[in-house]
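Sharing a structure, written as structure tokens. Questions coming.
As you look at this complex, bear in mind that one protein chain is not there, while each of the others sits in place.
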Amino acid sequence: MLLALLIAAQLPHVAVERRLAADLALRVGDTVVVAATAESAGMRAVVGAVFEPAPDPASVLKREYRLRLHLPDLAALLGAPDRVDRFGITLEPGASADSVARRLNAVAFGFRAFPSRAIAAESSQTFLVVSRFHRAIAVISIVASAVFLLCIMLLKVEERRADAAVMRFVGVRRRTIFGALVLEAALVALTGSVIGTVIAFGAGALTNAYYQRLFQTSLLFSFITPGIVLFSVALSLLLGLGAGALAAARLVRTRPMVLWGRG
Amino acid sequence: MGWGFRNLLRHPLRTALSLAGIAVAAAMLLDMVMLSGGIERSFARLLLSRGYQIRVTPAGTLPFDAEATLPNASRIRDRLRADPGVAAAGAILGANVHARRGDSLLTLFAYGIEPDAQGIYEVESGRDLHRGEADGLLLSGAAALALGARVGDTIRLTGRLDPQLAGSGADRTLVTRGIVRWLYDYRGQRSVGLALGTLQEMTGRAAGDRVSLFMVKARDGVDPAALAAALRRQFPGAAVNSIADLVAAFRVRMLYFRQLSYILGTVSLLVTVLLVATLLTITVNERLGEIVTLRAIGVSRLHVVAQLVAEGAALTILGAAGGVALGLATARYLDAILTSFPGLPAAFSFFVPRADAIALAGAVLICTGTLAGLYPAWRASRLPIAATLRAEAT
Partner (left out) sequence: MSVLVARDVTRDYPMNGEIVHALRGVSLSVSPGEYVAIAGPSGSGKSTLLQVIGGIDVPSSGSVELLGTRLDTLDDRALTRLRLLRLGFVFQRFHLLPVLTALENVELPMAEAGVPRGERRERARSLLDYVGLGTRGSHRPTQLSGGEMQRVAIARALANRPAIVLADEPTGELDTATGADILALFRRLNLDGTTLIVVTHDDRLAAEAGRVVHMFDGRVRS
């Protein structure tokens, strides 16, 4: 037991990602063999820690496992001593990342320096494309909804032709009929918006629950902000009111006898 | 007598708006049907474009997915070519190299290739490399532009840079033999191709005879999946994937788009159902007197249902026809957005127009729209004649 502990103390330590530990039933203290290639012998190491990697949208679909080693251990494993992929640099307070990067690049050979912000922007290109795609789908959905709304409003208003005719016969003004129909359209649009918002929250919660389970991540896939709610409600109110107003205007412009079916 | 169809002309604006609504829903449905299988088909087509059905890569990796390499490439090659099911096998090595243009140092992606067994490029101008041609170079269009090079020009490439010494190592002078289209390159990628052995030497991989992957072509009549299974047993330390395996792995990565396509496709159908059902319900409500009169004079319930359902079906069919044109146009727009993913091969498409996709989307939409009219039509046929006539008279 003591010998085993002594041997373990001399072995390099690795930290394994929680998913990997779960899938291979690893615990802290277990001994593993880590190799650079499938055919090489590799090195024995002790699991020193189990960690949860920071949620990374770029890698969630790849489902890779993460392992952390001390730099010299990894370099030795890869047979590439004193070689690294990158340096991370923390600046003194007040120092500008852009100007430091510029100075470094002026004397650089075989490497380039980037402010972290630039890396983040570059690596988020994928998500910018996805955002553009979502926006395009949203635009198409809005157009479809607008057409659909206009059609339904027209149908609903036309159903009231006879009522509108009778109201005109008894002297109710066009303005009053128009206002009543637009108010009705506004109420329908508002009610629909509220229901739609509730459905959106529900669907968002379901989406997050499903994909978080599927990809074993704590990333949020759907996130509804107050701004999004406000925008959606405002847009649907606008569309509903617009459609209702158009349909109502068409109705009140028609002669009462035509509405009655005798024109 | 088709009075159901003619009723669509009674209210032209209403009909036009309904058609527009159905067309947009149809367009969305068609796009989603194309999206649901588009990129996989596009990917499979690309993988098979040169006829190589199997890829052999380091264990746990997909082609060019990681920097891992396979050692002892010559031995692997010989064993692959010795297999009776294999018609051709070629190795590829991928690595970064550098070239100077003026004061600038350009980084290029280099493919180390075996010209007599390659499946990753097509020559557009000039010529291909000869077997064993160690100093030949192939450029992508973007690389040629960046280097200001044409066929026949000499380019000096560097395999290793030493930042500490500010120097380079493993330089080679190569002659541009051809401008090629690299099948797996993203738009604007600066890629070069040179003999495998030359690139191995330049990047320090000659000692281990390391390559990134092998492409394998099965003989005519040999099932690629069976051959892949056999090669898997022969090479337990490597990942052997047939086209189907690669597409399946790719499908997992594209899961989001497939699921999105199912959800949006379903929403489109729902919109169609709502639109057609609402339109027919309101239309029926407006024509109650007409409908019960028909029943009174002896028109059967079935006939009434048939005419009203036909009205809904006509609306859906016409809307679907408009939706096909709109859907193809929006598909191009959406495809242009998605194919701008960084690193995505330029040959990929997310929305692949296919006759069977159009037919499927159309058939599903038409069936759905037709069925949506069934309930209002059924209700109309069951209206109590006398009670309805009484109500109409008041």
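Lettered A and B in written order, each chain numbered from 1.
Keep in mind that, in the parts below, a contact is a pair of C-beta atoms (placed from the backbone, for glycine too) under 8 Å apart; a residue touches a chain by one contact, two chains touch by 3 or more.
None of these values were measured; they are calculated from a predicted model.
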Out of all the chains shown, which come into contact with the hidden one?
B
From the list B:S49, B:T107, B:T293 or B:S340, pick the residue that touches the absent chain.
B:T293
Of B:L48, B:V175, B:A226 or B:A387, the residue in touch with the unshown chain:
B:A387
Contact with the hidden chain only, please: which subunit B residues?
1, 3, 6-7, 9-10, 289-290, 293-301, 303, 384-387, 389-390, 392-393
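Heads up, the rule we're going with is that only the chains that are shown with their structure count from here on.
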At what distance in angstrom does the C-alpha mean of subunit B lie from that of subunit A?
23
Quick check on the complex: what are the subunit A residues that touch subunit B?
37-39, 61-63, 108-111, 125-126, 129, 132-133, 136-137, 140-141, 143-144, 147-148, 150-152, 154-156, 158-159, 214, 250
Considering only the defined contacts, which subunit B positions touch subunit A in the complex?
11, 13-14, 17-18, 20-21, 24-25, 27-28, 58-60, 68, 71, 161-163, 166-168, 237-238, 252-253, 255-256, 264, 271, 274-275, 278-279, 282, 285-286, 330, 333-334, 337-338, 340-342
